[in-house]
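Here the complex is missing one protein chain, while the rest keep their positions.
Let's turn to chain A:
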Amino acid sequence: MLKLEQISYAIGNKQILHSISAVLQPGEVTMILGPNGSGKSSLLRIFSGAVDNYTGEVWYDERNLRAIKKLQLAHIRAVMTQQPELSFPLPVEEVVMMGRYPHFEFNPSVHDHQLCEAAMERLKLNDFRKRNYLTLSGGERQRVQFARVLAQLGEESKEGNRFLFLDEPLNNLDIRYQHAFLKEAAAFAAQPATVVAVMHDLNLALQYADRLLFLKEGELVAYGKPEEIVTEELVQEVFAVQSHILQNPLNGKPMVVYK
């Protein structure tokens, strides 16, 4: 369970987030949506532990984020940022192995190797393992990074005390892999784990999210189950776009078309 308690954050005089509170449950995928500059990525970076000059509190189950050491946190929480660069060439398998770095001292164990294999298998990276990461396309790199964060969190645990955070994970992905990614994210959440993703595509969010969190100008506008909170009025309020909500004939989920 991830609990946000009145999170506020300012950079200089600019208030980025205003008192955001929410409880995110394991077993669910929560997607954060909002217009550009609404504070989505800042919020994700705060509860990921990359920023510490926020006010309010973040709770990982019973533990306050401020009291968790970076290395301990890396055992239970993985973050996939937008397009991480790599300064020097490395083979794909070593980039995936980085996910296991928090878990071993000097040499990876057999277990670490197995988890990396499993993650590469899931993301269909077996043919890429020896390739130089820098020669991959943007979408292929995303898959490597996704495999890396899956490897970091390791194998299933019934306790639901693992946290996967994805910042716009669908950048550069084709339609097939967009759906494949979100299915993987949903499967991971079901293990159970707490999964949070910052998203741009409202229709993909409606299809795959268990809960949606809408931000606008640093304020929480709505938080809840998609079918309960998403209305044409909400889309107008958050994105300033006129829309109409239909039912997707293929899966029965709500979908939005825009004027």
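Heads up, the rule we're going with is that contacts are C-beta pairs under 8 Å (C-beta built on N, C-alpha and C of every residue); 3 or more make two chains touch, one makes a residue touch a chain; residues count from 1.
By our rule, contacts and distances are computed from a predicted model.
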| item | value |
| --- | --- |
| Chain left out of the displayed complex - its UniProt protein name, from "Iron complex transport system permease protein", "3-oxoacyl-[acyl-carrier-protein] synthase II", "NADH-quinone oxidoreductase subunit K" or "Cytochrome C assembly protein" | "Iron complex transport system permease protein" |
| Touching the absent chain when the full complex is considered, from A:M98, A:A186, A:A222 or A:I245 | A:M98 |
| Sole residue of A:M31, A:A74 or A:L150 that reaches the chain not shown, by the stated touch rule | A:A74 |
| Residue among A:G37, A:P84 or A:G224 that touches the chain left out of view | A:P84 |
| Positions on chain A where the hidden chain makes contact | 45, 48-50, 70-75, 77-79, 81, 84-91, 94-95, 98-99, 101-102, 106, 130-132, 134-138, 152 |
